[in-house]
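Only one protein chain is missing; all other protein chains are in place.
Per-chain numbering from 1; labels A, B and C assigned in written order.
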Amino acid sequence: MTGHVHRDDFGARLGMWLFLVTEMVLFGGLFIGYSYMRYKYPADFHHGGAELNATLGVINTIVLLTSSLTVVLAIVAIQRAEKKRALAFLGTTLALGVTFLVIKSFEWGAKFHHGLYPNSPHLATLPPGEQVFFGLYFTMTGLHGLHVIVGLGVLSVMLWWVATDRIRQDRYVHLENSGLYWHLVDVIWIFLLPLFYLAA
Amino acid sequence: MSTHAATQPSYLVDTGTRTGLRAWLTTTDHKRIALLYLYSMMVFFFVAVGIGFVMRLVQLTTFQKLVTAQTYNAMFTVHGVIMIFLFVVPGLPAVFGNFFLPILIGAKDVSFPRINLTSWYFFIAGAILAVLSLFTGGGAPDTGWTFYAPFSLKTGTNVSLAVFAAFVLGFSSMLTGINFITTIHRMRAPGMQWFRMPLMCWALYSTAWIQILATPIVAITLVLVILERFFGIGIFDPTKGGDPLLYQHLFWIYSHPAVYIMILPAMGVISEIIPTFTKRPIFGYKAIAFSSMSIAGVGSLVWAHHMFTSGMSGTALLLFSLLTMVVAVPSAIKVFNWVSTLYQGSIDFQPPLLFALTFIFLFCIGGLTGVMQGALAVNVHIHDTYFIVGHFHYVMFGGTGMAFFAALLYWFPKMFGKMYSKKAIYASWFPMFIGFNMLYFGMMILGMMGMPRRYYVHLPQFHWMHVFATVGSWFLVLGLLMFFGALLYAIFRGKKGEDNPWGGVTLEWTIPSPPPLENFEEIPTITHGPYEFGTGGKA
Amino acid sequence: MDWMNQAALSAQKSDAVFFYVFGLSVVFLIFITALMIYFVIRYDKKRNPVASQIDGHVGLEIVWTVVPLVLFLSIFYYGWTNYEYMSQAPRDAMAIKVTARQWSWSFEYPNGKQTKVLFAPIGKPMKVEVRSADMVHGFYVPSFRLKIDAVPSRTNTTWFQATKLGSFDIECTVICGVDHSLMLSKVIVVPEEAFKAWYFGGENAPAPSADAPAISAHPAPANQPRGQAIMAEKGCLDCHSVDGKPMVGPTLKGLFGKRQQVLVAEAVRTVTVDEAYLRRAITSPMAEVVRGYPPAMPDTPLDPKELDEIVSYLKSLK
Partner (left out) sequence: MSENIHPIEATADHPADHPGYGTFIKVWIVLLILTGCLVGLSHVNQTYAVWGLLTLTPLKAGLVFYFFMHLKYEPPLFKIVILVTLGTLLIFFALLFSDIAFR
């Protein structure tokens, strides 16, 4: 960091929020596309949703919500200089994040198994609306999964920094910002759940 | 860093451990990053200009051409992509915004210097990808810069890579936006209240907002195009239930605001130049500041005026035509305020002012033709004809381009500490101005006559006008070469530039030319508005 | 008035709005430019050494917010109402199915007749229902100020009512691939009776033409030469007339023996049309392109017999 600029946590958080704005608009674009198509093919979307495994979806929601909780708790812990707890919380978050991905991969795997994947011959036989539905399903959940992976990467760095005291009671804005990112990933999933799994 | 800023060398001199190229490529100094942008941008810019020039030559003959149809389609696509994504969109913010925003608000740098450098690297990465897309895969994309589905999904050319390049460039521009907003909120010098900021800052602030609110939409749209091409997820592909109109909507949701990303900083530049050379405060400071914000706001609500013939609902047609008219108002306000600022000033006529006034003239033509296109009954005729091509060259090149020139002329002494030959610049203005209007007004007439855009061969009745326009392009390029010739000469052989050659009163004129690494010896305290000549200047 | 070949009601509607906006724009442009120049001269630092420090004037700000707003809204309203007229087809309009594909147009009439050029009776409303078989295309008739995109999996409709006889260009306005600029055709506006004669005149009724008498001059379907039959079937006659009227391609009337200017590579050459030339022109149309025409002719597969028939027929067309 160029030495002459003084540390500005407020600015750092503002910057992070602005970045989150771009993320929100990015997914916003997809949600707009989703509603456009859903408006066009209400029935097909209904059927498409019925084919998804709602239980897995809900379990994943709980997993992510909990992981979000543990991140904030980690911040509280840091604010109170309780390093051990902070590490524990962050660890849990990472574990939960991985769980999410595992479940998701099973879910996708099942779909592939039933010949439901982009460009699949089986998909081509479905009515246009369902083709679009699954197109969106794979795109949106896939992109979200990508964000989870990135989030995990960032959080593991945070874990490392907490362990090595790069993040301390008096300077933890990086942890806060990574937390913000993780929460946003969570929020996006909060929307994906009803849109795809509970639509039916 | 040294606290005795008085002994500080210019930012052009390497301090620190690294030297030469390595020092530049790893710099976090906003001024050096600005120059990195300028130089790299110039390269791409001249490539695109060259292509544009060749396109004119192609139109010299009616049927038997000097390139094949495929090449021509690739040419206007590449020309458009480079000009938009590598030149006008990043142009003014990345070069002059980076260089002067911190100085104008009395800061030592932007909020996130390293992110600033990162976004330059994204810019270069995007550029390289764009260039690669010309030679790899199925060859240069041939869809036009708008990448309309389903053609962009079906064509064999290397659309995927080109589109990915645009995606990366979008990322670069978002990071710049984030950086500027945070900088303006956090780094203003003591006493630099919002309404004491020079108008350039307001322009950059509103631009930055568009950058972060609109760019992600095109980012995701382009990602979808790539996914379609590789995995056929079929959201835009009618054979899979997708909808081409959805693509057009998503594309223009970004790409119309993008045109205001191009013009707002240009307007900011003009608002800086005019007071300096009239030696009086700008007329209606707040009106101009707010009109920038309202352009940013309303400008995001008019995108579908690019789709009037696509078969949208009547309701949408009505709404978007109406909003298009509304968005023209703030621009009008600006124009009138600029002109009134000349009134009872004490005008010191210098090259920057000449180009600023040229901007106003050309931008008005561009803008007024824009209004014509916004009127539904007229749009049906001129949509996707050369009239449109004329319109956007007037606003983008006559507008943003000329402002870019004006900014170069205005800040050149500050940036490089050298002065150019004013005579040479005046001399270059004439061919540029004449050529410009021959070329692009010619195009508009062609459009009215019914010459569609993106046409490789044109029907005989359009021929003579095409020849006329082409001749114009020769003058234009001549003028351009003289212009940059003069500036290049000045960089190497020019005589020393003073600290305040134009008698300006904004902060950049209170520091040495070229500025020292940390801009200010100690952060100034601001006590009054930006353009107060009465108080003898010194902010 | 006839401005830039105004040939339909829609054109009049569109141009009216254009002139309104254009007028306003010219006024404002001149006003602004004149002011700039005057101020620059009048308040040059020599004439006016000290600038008066004016910050602004609320009244003026309001004026130049409201006045342009009102004008712009009037432009919107005028444009909108005229557009409504241009887009809403009247009930009694004859509906024509237009199909766009890379890179040609085809037109189908209510009675199933199909053509490559669009025949329209003068002074009658014609509704066009535009579809696309592949990419997005744009159906554009400059002289009618008529444009509507052809979007796959959608049908967009508009209408026109021609006010002038003659043939008018149809162009594709949306980039749709390498031959986008060759995706041309013609609207041929003919007198109503000529249109009727063709429309109701069964399978191989001769194409109607702008000047009514020419119709009767045509050989009646009965004693129609084999060559013409083949050409009709191969679609040649969609682009070529045999009565001296240029369509997408040049007329074939009196072609044989004529001196024809053609472009070969870069150069213009003048050739005398002999049998060899005819065969070349048909089998490899791009080799020599007639001056003043786009290289738009497809090379249609013909077996030698057909070719001979056609050539001999063309020779006979004095």
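Criterion: a contact is a pair of C-beta atoms (placed from the backbone, for glycine too) under 8 Å apart; a residue touches a chain by one contact, two chains touch by 3 or more.
All of these numbers come straight from a predicted model, not from anything done at the bench.
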Partner chains on view for the chain not depicted: A, B
Absent-chain contact - pick from A:Val72, A:Ala88 or A:Leu101: A:Val72
Contact partner of the left-out chain, one of B:His249, B:His306, B:His391 or B:Lys414: B:His249
Contact set of chain A toward the excluded chain (per top definition): 5-11, 13-14, 17-18, 21, 24-25, 28, 31-32, 35-36, 39-40, 46, 54, 58, 61-62, 65-66, 68-69, 71-73, 76, 79, 170-171, 173, 176, 179-180, 183-184, 186-187, 190-191, 193-195, 198-200
Touch residues of chain B, complete complex, unshown partner: 107, 185-190, 192-194, 209, 213, 217, 245, 249, 253, 300-301, 303-304, 312-316, 319-320, 523
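Keep in mind that, in the parts below, only the chains that are shown with their structure count from here on.
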Computed distance of Cα centres, chain C from chain B, in Å: 36
Centroid spacing, where centroids are CA-atom means, of chain A and chain C in whole angstrom: 53
Residue numbers of chain B (touch at least two other chains): 243
Interface hub residues of chain C, defined as touching at least two other chains: none
Chain B-facing residues of chain C, complex: 4, 10-11, 13-14, 16-18, 21-22, 25, 28-29, 32-33, 35-36, 39-40, 43-45, 48-57, 60-61, 64-65, 68-69, 72-73, 75-76, 78-80, 82-84, 86-87, 134-136, 138, 140, 142-143, 145-149, 151-154, 156, 169, 171-182, 184, 263, 265-266, 289, 292, 294-295
Complex contact set, residues of chain B against chain A: 1, 28-29, 108-109, 111-115, 174, 177-179, 181-182, 185-186, 212-217, 219-221, 223-224, 227, 231-235, 240-243, 246, 249-250, 253, 518
Residue ranges of chain B touching chain C (in the complex, touch as defined): 61, 63-64, 69-70, 73, 142-144, 148-151, 154-155, 238-239, 243-245, 278-281, 283-287, 309-311, 314, 317-318, 321-322, 324-326, 328-329, 332-333, 335-337, 339-340, 342-349, 357, 360-361, 364-365, 368-369, 371-372, 374-381, 383-385, 448-450, 452-460, 532-534
